Structures are given as structure tokens and as C-alpha cells.
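For this depiction, one protein chain was excluded, whereas all remaining protein chains were kept in their positions.
For reference, chains read A and B in written order, and residue numbers begin at 1 within each chain.
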Amino acid sequence: MPELTIDRVTKQFKNKIAVDTVSLDLHNGVYGFLGANGAGKTTLLRMLCGVLKPTSGEIRCNGTEIRMLDGEYRCLLGYLPQDFGYYPDFTAKRYLEYLAACKAVPQYLAKEKVQEMLRLVGLEGEQKQKIKTFSGGMIRRLGIAQALLNDPEILILDEPTSGLDPKERIRFRNIISALSKGKIVILSTHIVSDVEFIADQILLMKQGCIVEQGNSREVTGSVRGKVWEYLAEPEEADRMNETFAVSNLKNEGDKVYIRIVSDTCPCEGAAPAEPGLEDVYLYYFGN
Amino acid sequence: MNEKMKKEKMESPLNEPKDCRTEHNLAETAEISDRRIQSLQEAWRFQLDESKKNRSLAVIRQAAETKQIRQYPSFRENLWNQFCFLPWKCRAAQGGMLLAAMLLAGWLNSQHADGRDSIIVCSVFLVFAGNICLSGVARLFSWHMAELEQTLYLNLKQMVCIRMLEAGILDLVILSLLAGMTGRLNSLGTGAYLLYMLVPFLWSDVLYLHMLTAFRNGAAGYRQISAGILCGLLAFFPVFFEHAYEAAYLPWWRGLGLAGAVLLAAEIYGILGKIEGGDSLCLN
Partner (left out) sequence: MEDRELIRRIQDGQKQYLNEIAEKYYDNIYYFCCYQTGSREDAYDLAQETFLRFIRYVDRYQYRNLKGYLLTIAMNLCRNYACGSGKAPVLSESFESEQGGRGEEEAQVSCGREYEERENSLLLAAALRRLPDIQREAVILHYFYGYKNREISRMTGASYSAVKSRVRQGLEKLQQLLNREDFYE
């Protein structure tokens, strides 16, 4: 059972600080990183993989720095990057076999593992087709398959469900949930429903720092009393839309149902509502 | 005296120190302590508490079950794997090159070509061969694969090294083929001949590698073709310089050769350093 310690890690690119003194202790379970683009999620994940070197601070696995562990650490790792690359003239099967060889999956296991993964993501029928003929969703699924090839104990997925339709997204969620026992799974996404249902811990990242951390209940609890529901006239609704952070706007008959995230009561008649994760997102990342 | 010492040596379970004086002292009390120590030697293994031992063994059993045995392939296996997964087009190109080299050498022989011409032709050929081999390395960086490859067990740095090694071996084979078969066409010694072949080759490699890293965002295909053409032109320059192959200019060739080798080493070092740093692998 692996343990990852992120110790005051900072990453600076020329004049921009992408990750600012982040400290975390990761154990078993699914960790969901939520944040806007440019919040530093991808940079942090790349540092966890060992692709980028932190400007300062250390990342340790079971007490030893990952730079020291080198190949052994990479054996434990499964990574799905945001910009997932592939050799277009390879077939899916050959591509997975190539990666299996590079990931030190033992020879006698490799063929079985590749077939198992193809079955898991539903690409078994298309395995002999060249990857350049695949749709976006299929490519993503291929990426998930390659990340799982070496039975990683640490799974790092960067925007794994971008480009997937709801059915595929649910399927992906179920796969991750089923596999997450005894592993560390780190997801980075800005699709709230991805983390809402499967993350044990949700971490909100803004401008390189972790602004909120906790399980689903704790995180939504942090904005309790800051979410309001109101039935407004259309003109009123337009005005409110411009002044406040609105998480939902819906026409109901001749009135407009409006859901606002605000520290104080936005207007008379607004009733406090039970917060959801999207409201949390808006609270922290809205203007 | 000797026999007595031997006897004591056999009786005492302890190693005898070499010092005579201490030995003498010990010999006196040896018998008494021998017995004591002998009984202790049998008794130091006392009975363990079985329940505690079993508890420990159970914990160990648990750890053994959850342990995932990971096997790390040897360098040789890595080399072979990389070779196996080169796409057939690449392998065809390399095989074709080898064949072409042999044909070229044979043709030059049959033509009894002028020494100077043969050198030019061979060096140009070697340049192109080098480029094709290096394209295998360039492939690693294309198609956004670099970031993912860096996180595999066989990370990008090692893959680059392996591919360069394979490229180097192939180039060496071609060079020796050409040198062996056409060497006697000219009047120069083998050393000078090798120099004339190597210098354009080294410089073209330097140029190719530099273009690889310098123009990251350009279209990969154009980059390679333009690099290839430029290098070919480089190798042609002796045509325009009448006395290039005369003995007087040998020191120039030597100097260029040395500079080329140094630059090549620097380029390779630079590439590996960039991979380590990681910043340039990612497209933010």
C-alpha cells in the first residue's frame, strides 16, 4: 500500500508560479482535484509522475524521494496525460503491446493483460484497427487502458473523461471505483460529476494553492448558507445574473427559477438551499 | 610445545589470538572457561514464545500476500523490444539502405571510379544513412508521445539512448562496408579516408539533432526533410572546392572532425538534459 507525501512543493515557470508550496499526504483512495484551467492541477500531476522537476520541495513515496526510486517508482505508476499521444499507424493492440513492453510487464503476461484491458474499456472489437481511425472517445478509452496495463498502485489521470459521452463517463467512473481498492487514484478534472460520486477526498485548487479539502460532505458543507433559491421576474433575473454568481437559471412558467451563490442573502424572498458541488465550484472559482 | 598448543586450539571453541602472551594467559584458564562457554554455546538458543512468533509470521504472511512482485527487464531485453517495435517502414528503410550501400560499393568498384568521386558519393550516402537512422530517434518525440513515454519504466531518456545506440551501430556497419569495399580505389590511407567520410557525417548529425530540438512546434515532416536536404548539401561542398582532398588540407579535416565530435556529444548531452528538465516535453 503506497503512501505519497508532497512536501512543500513549488513549481515556477519563468515569471509564473504554477504550484505554490503545496503539502499533501496521500493514502488509499480516490482523490479528485477540481479547478479551473491554469490552476496548476496538470503541473502538480506532472510533478507526481516525475516528468517535471519541482523548483523546490520534495515528493516522497513510502519515505524515499521519487527521483531516487527512479525506475521502481515508474513501475508503480499509471499515467494518462491531458494531451494523450499515440503513433497513428499502430493498431490498438500493437500500441498496447508496445507500451506493455516499455512498462516492464512480464512477457508471459503481456498478451493476456492487453486483451483484458481492451475488454475492460470496450475496444476489443476494434483492436486490429489503426488508431488514426478512432474517434475522440475511443482514443480516451485507449488511454485509460494503457494506464492500467502494469497494475499500477498509483494511478494519475489528467482530464480522463474529456470528450466522453455520459454513458462512457459512467462506465469510466465504475471502472475507477472498482479498481481503487488498495491504490491511490488521482483525478484531475473540471467536470464536477466525475468527482462527486467517486472521490473520497476532493481538493479544490486555485492559482497553485489548495483552497479547500475534504470529502464530498465536508466540502459542500463549507458553502452551506451561501446558496440561495429564488423565483424572480424575468427582468429581475437578468439583473441578478449580472450582479451575482448564478449556478442555475431556468424558466418556470412566467417566472424564472434562479440559484445564486453568495455570501449574503442576495434579495428579499430568497431561501437558503442545500448546496451541491457545482455551487462549491462556482463559489471558489466564479468571479 | 607445538603439540600442546595444537591440542588447546582444538579444544577451545574460540579463535586463538595470535599474540603469544595472551595465548599463554588464556591457556591457563582455558579449561574452566571452555566448559562454561561450551554449555553457553549450546544454550544460547532458548525456547521462543510460540504465540508471539506465530503472530509475527501472520503479519509477514499478510505482507507477502499483498506484495506485487515486479520484474525488471534487463538491458538486452530492452534493446530487443525497442528493435521489435520499430514500424515495418522504418525497418524496410534501414534494410534497404544496407542493400543500397552494398550495391553502391559494388558499382563503384566495377566503374573503377576516380578516387575523389567515390569519396564524395560515399560520404553523401553515409550522410543520408545517418539521417534515416536518426529519424528513429526523432519518432520518439513526435505525436505528443514524449510526455507519456517519460513516465514509463523504460523512460524517454533510456529510449533515446537505445535508439541512438542502434543508429550508431547501423551507421558503423555501413561505414565499414563502404570503406572496406571501396577503400582501395583511392591512393590515400585508410585513416584519411575515414576522416573524409566521418566529417560530413558528424556535422550532418549535429545539424539534424539541433533542428530536432530547436523547432519543436513545426511540422515534423517538413523539419526532417529540410534537415536531410541541408545535410546532403553539406556533404557536397568538396565538389566546389577543388583541392579539398589534398594532403595539405588534412589538418583542417582533423580539426573539423574533432569539432564535429565535440559538438555531437554536446548536442546529445543537451537533449538528454532537456528530457530530464521536463519543461520542454510538455505542451502547456
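By our rule, a residue touches a chain if its C-beta (ideal position, glycine included) is under 8 Å from a C-beta of that chain, and two chains touch if they have at least 3 such contacts.
No experiment lies behind these values; they were computed from the predicted model shown.
Novice: Since one chain isn't shown, list which residues of chain B touch it in the complete complex.
Specialist: 14-15, 17, 22, 26, 29, 32-33, 36-37, 39-41, 43-49, 52-53, 55-57, 59-61, 63-65, 67, 69-72
Definition applied: only the chains that are shown with their structure count from here on.
Novice: For chain A, which residues count as touching chain B in their complex?
Specialist: Result: residues 1, 13, 42, 46, 49-53, 71-72, 74-75, 77, 79, 81, 83-90, 94, 97-99, 101-104, 106, 146, 150-151, 153, 182 of chain A touch chain B.
Novice: Name, in rising order, each residue of chain B that touches chain A in their complex.
Specialist: Touching chain A from chain B are residues 66, 68, 70-73, 81, 84-85, 87, 139, 143-155, 159, 276-279, 281-284.
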